[in-house]
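Since the structure comes first, as structure tokens, the remarks are kept for the end.
All protein chains of the complex are present and in place, except for one that has been dropped.
Which chain is which? They are A, B, C, D and E, in the order written, and residues in each are numbered from 1.
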Amino acid sequence: MNWTDEGALYSQISLFLREDLGRGDLSSQAVIARNTRARARFIAGEQMIVAGLEAAEEVFLTLDSQQQLEAFVSDGEQVEAGKLIARMVGFADVLLAGERVALNLIQHLSGVATLTNQFVRAVEETTAQIVDSREATPGLRMLERYALVLGGGSIGRFGLDDGVVITSNHCVMSGGIVAAVKTAKEKVGHLHKIGVQVSDESEVKHAVEQGADTLIFEDLSVDDARKLIEQARQLSDRVSIECGGQHLTVDSARAFAEAGADLLSISTLSCRAPQVTFKLSPF
Amino acid sequence: MNWTDEGALYSQISLFLREDLGRGDLSSQAVIARNTRARARFIAGEQMIVAGLEAAEEVFLTLDSQQQLEAFVSDGEQVEAGKLIARMVGFADVLLAGERVALNLIQHLSGVATLTNQFVRAVEETTAQIVDSREATPGLRMLERYALVLGGGSIGRFGLDDGVVITSNHCVMSGGIVAAVKTAKEKVGHLHKIGVQVSDESEVKHAVEQGADTLIFEDLSVDDARKLIEQARQLSDRVSIECGGQHLTVDSARAFAEAGADLLSISTLSCRAPQVTFKLSPF
Amino acid sequence: MNWTDEGALYSQISLFLREDLGRGDLSSQAVIARNTRARARFIAGEQMIVAGLEAAEEVFLTLDSQQQLEAFVSDGEQVEAGKLIARMVGFADVLLAGERVALNLIQHLSGVATLTNQFVRAVEETTAQIVDSREATPGLRMLERYALVLGGGSIGRFGLDDGVVITSNHCVMSGGIVAAVKTAKEKVGHLHKIGVQVSDESEVKHAVEQGADTLIFEDLSVDDARKLIEQARQLSDRVSIECGGQHLTVDSARAFAEAGADLLSISTLSCRAPQVTFKLSPF
Amino acid sequence: MNWTDEGALYSQISLFLREDLGRGDLSSQAVIARNTRARARFIAGEQMIVAGLEAAEEVFLTLDSQQQLEAFVSDGEQVEAGKLIARMVGFADVLLAGERVALNLIQHLSGVATLTNQFVRAVEETTAQIVDSREATPGLRMLERYALVLGGGSIGRFGLDDGVVITSNHCVMSGGIVAAVKTAKEKVGHLHKIGVQVSDESEVKHAVEQGADTLIFEDLSVDDARKLIEQARQLSDRVSIECGGQHLTVDSARAFAEAGADLLSISTLSCRAPQVTFKLSPF
Amino acid sequence: MNWTDEGALYSQISLFLREDLGRGDLSSQAVIARNTRARARFIAGEQMIVAGLEAAEEVFLTLDSQQQLEAFVSDGEQVEAGKLIARMVGFADVLLAGERVALNLIQHLSGVATLTNQFVRAVEETTAQIVDSREATPGLRMLERYALVLGGGSIGRFGLDDGVVITSNHCVMSGGIVAAVKTAKEKVGHLHKIGVQVSDESEVKHAVEQGADTLIFEDLSVDDARKLIEQARQLSDRVSIECGGQHLTVDSARAFAEAGADLLSISTLSCRAPQVTFKLSPF
Partner (left out) sequence: MNWTDEGALYSQISLFLREDLGRGDLSSQAVIARNTRARARFIAGEQMIVAGLEAAEEVFLTLDSQQQLEAFVSDGEQVEAGKLIARMVGFADVLLAGERVALNLIQHLSGVATLTNQFVRAVEETTAQIVDSREATPGLRMLERYALVLGGGSIGRFGLDDGVVITSNHCVMSGGIVAAVKTAKEKVGHLHKIGVQVSDESEVKHAVEQGADTLIFEDLSVDDARKLIEQARQLSDRVSIECGGQHLTVDSARAFAEAGADLLSISTLSCRAPQVTFKLSPF
């Protein structure tokens, strides 16, 4: 990831802080003497792929431009339970004000990276890539994509303006798959490829014949996917195959890969956030 | 919930749409004839407490002020797999543009409501209430709180400015629990109560003696919590008890309630999003 | 006051500057040679409690991050007429651009601090505290609260989301004071106390019986307030008493305090701004 | 005032509401049943020139686009104590949420209009006009100017980009009054006139000779002002005279007018807000 | 163009209005009686392709939601000098406030549409398409693209995130054209094609061999372009050819098309705005 993402990645952090802080941290104001300095430690509560340490640093920098987080692992590394992953020195009230937002980000993003990595390891030694879908937490898509890449995933389609995908809903509304792909080929700019969601032999045939660049199998079982992939390969040696949906799990991922899928798109809506703790001590 | 929440609840929806739409829906622009009208149906893919139908409607209204969603269940109701939960009539390109954002919201919020409801049913016939914690998805706290209430939960503490909670980190940084609670009592406005995080007998004693209104047990086992609750009850008949943390699960919730906890605070970071599908058909 | 307030305190300063500057300072552009350096002095025109020097510095920093204000008194100190309260060295056009906004802030906030301090001195040696009401200048509430604290006041209720206060309008609309307080006790989160506006013996009785934490007497004379305070104290030794409204003046404040009020809430709508002048001289 | 002001006048009202409402009106949420309708009355507590009824209506419209305020007097009219100035019918929670912001605006703006009107009446039958200065409440300048016009005042100089005024600080920084006015005449666009702050005979002479359009006497006594006005009139029959500063009070205004001042500029920093009450009753 | 563009197209109009209006239209406030109604006519001053009538209507709607523009031609039509292209009825001060911004938009956008159309007519009966480049007026790219489509152009590449184009600067910085295209093929998502800027035979060869989807000739003469196009066609029958730069003019466009270019990308930086006048008359 190059710099351009960082600007966008962290654009919402002040919003996240305002959401938690509102008119200010009543508890710190009541209890902590002004200008009290403290040390803070972030400790992994279980095994995970760490993601979000840079985001966490950004949280504290947004509160106080002097704060600096010292990370002992990089975003993307796997750690074991009990690992001291980062520490900071700063004003106690700043550390307390950012604590929860920073932890929520690290936990959520590490959850995404860890889940992605389970999929990536499941398809090791195959040619399949794990990519993101648009089934993502509202407001966090950029950060979740970043975590997915840390976990070993690849970039899929960021949003509706990032490539053309013709779904079954599009086909229903535009006179069927043949007409839909044909129209798309004519109207879409010369720098975009076309993906088409297909679910049976007839659709595979039509989509390939009309020049679809990628076939997308959504909610197919491994067996159904395998048959259609074979059919597609016979029709074209250039078409890419993407599989996704509820049958694609960490357990089934390898079977999809072995069935010939090039891309496996995963949802980040239901990732599980691992435990991370944050401990202060006087300076 | 009164009107004031609605303004705030939906303030980010245009952001969510921009996140997905970017410069516009390339696929619809390529494939769907302008002004094509369509019907849309939202169908539950599994059993769940529905939450987010109003948010979904807001998604489509943000795109086109004419759209209207007809809900067959209200936010907060439980539905079975296959249930038609809502339908719409509108322009196909608007329906397609809002589809994914609407589904992501319904799925995530229904996940929170469903999880909350599992906790609520687990403590039925006890006096314990399920409340939210600040362990929540960044940017979605208001919506998640709304979903939690739909699932039967109650309002806890929205953010750092919403009541005083003295954590162990505060105590470490301010000379111990006695000093912390004492200072807080002096400094805090006359309309706020004081919660104190405690983890052993000595802290319970000090907190109650200093006049804490609520004791918070974080990451304690049921047995440890029970002992401290008994101690607290002997010291005061006015103090409230809140339990939370990693030992509090759907399975253990009843035990915490029976141990005497008044409030059980749950995290919404790891909720599981149920399946919902969205199907278009020509008008 | 801890850091969190500063962010919020000064969030509107660029708005204040834009309000005065519009498309730029025509006069300085016409008359002042670019990069001319100057000294500036802020001089008190009369006796006052100074408030707003940090805000004034923020004004100049917003215009030019290099500027620095050297204060000879701290916000909150009392000064006499003629006192040099601060000085600066900087670019003449920056100093002229910020002059009026800085003075308007210092004058308004010093007015609030000075007024507050008159109340505070009036109740010296009593246990009464001077607190802010929501009768405040639109857009300046945070800054006015800050000035009030500098003048010796305490924090009351910041806004509608900061504690529950049941007014006579609430009672009229919800079936009377008994129903209103009762409902509030059930619905309000476990970290909030409940204030109730009362105006006669019957209301005092009902409010205390229902468990109100604070009784609020608005627009009562000292004598009427005294009688109701005595009644309330007989009913409960825990309830707080707040008095406010048009009969509460600098002259009557001590009588309210001696009548037993714990909190006297003052309006900042009509404070008088003391004179401050700003003089430039070449570097 | 034409339409363009209205957009600008009310641009900050949602900010004022957010300042008071924060995360929502806890008290109404606790006590008022959803969709309860109510009547509201605004009643003058003392004699005043009313200003801000339109702003108040805007407050309620911002909360709920259905609300409508029925005014019994127009902004700018004088009313006596006890006068019912406006009423509304609407949802109780909306009325309660907007009450304080609406009252704060009406009280502050009526204070400005009433003060202005005292000045205007003081100079009746003279040719002097009452104009605003830039000594105004930060964030409220547009609304205060609007109130000043309602009170009978005229438009002065809105901000630093609205006409050229060379103050003594400008002169000190640019080689004296002769150089300053000369440079200004050369550099300023052909649609702007030039005001110059002067304080003695020599400055009056220089400013008029260099072609100043307006002479501004700041903080002069009536007698000093009278002498310099006479001198200026002998030098030019085209120059305008503006007086302002701490010696200009409601009591002295007529003397300044009779001394020959064309414009009297008043500060709105210290206006006194009259009492207005807001009463709800069930529908 | 489908709906999604409209939201984005007009998002800056209130900014354009604020730029012109600042604190309000002094002239109308001085001269036009409030609520004066008027008729307005837009008249073409010369032959042109009209673009921006919808934008102009949006300008007036932004000022006053009641205003409506009645267009006698649609955006995209060609008109002759003297043609009445649209009219309105509304408040005189609103019409005067929006006049200049509306005209500036119509003139600029009609300039872009007219220029595009000159190119489109120049290549009639060839297979070449006229597309936009990123050489566009800052802040107006979306509107200029819209005008280009009205003039008969097609959509090229909206911005840096809309397709991959490897320029000579990219090649210099990444080890040459072979390495650059190769890396791009590996890293870019499966829905994006790859354009490569090439300027000689060797680069054409390398780019095609590495699988570039589009070759871009920037600043080549027609003759140089023709030779490289022939070479490219021999190497591949799938590659697209885009020409642009300073040699591509209305006069040379046909020659580029006949030389085999598929896409001609034009700059909108130097378009010439045709005359349009706006006349008011009393209602």
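As a convention for this text, contacts are C-beta pairs under 8 Å (C-beta built on N, C-alpha and C of every residue); 3 or more make two chains touch, one makes a residue touch a chain.
Since this is a predicted model, take the numbers as computed values, not measurements.
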Chains on display which the left-out chain touches in the complete complex: A, B, C, D, E
Of E:Ala184, E:Leu228 or E:Leu264, the one touching the omitted chain in the full complex: E:Ala184
Candidate in contact with the missing chain, chosen from E:Gln47, E:Ser202, E:Thr249 or E:Gln275: E:Gln275
Touching the absent chain when the full complex is considered, from E:Ala113, E:Ile130, E:Ala147 or E:Val164: E:Val164
Which residue of C:Leu9, C:Ala40 or C:Leu63 touches the chain not shown here: C:Leu63
Residue ranges of subunit A at the interface with the undisplayed chain: 1-5, 7-8, 142, 158-159, 161-162
Contact set of subunit D toward the excluded chain (per top definition): 131, 154-157, 161-165, 189-195, 213-214, 240, 242, 262-263
Chain not shown, touching residues in subunit B: 22-23
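One rule holds in what follows: only the chains that are shown with their structure count from here on.
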Set of chains whose contacts include both subunit D and subunit A: B, C, E
Chain labels contacting subunit B and also subunit D: A, C, E
Interchain centroid distance [CA atoms averaged], subunit A/subunit E, Å: 35
Centre distance in Å when subunit B and subunit E are each reduced to the mean of their C-alpha atoms: 46
Mean-CA-position distance for subunit E and subunit C (Å): 54
For subunit C, residues that touch 2 or more chains besides their own: 22-23, 142, 158-159, 161-165, 192
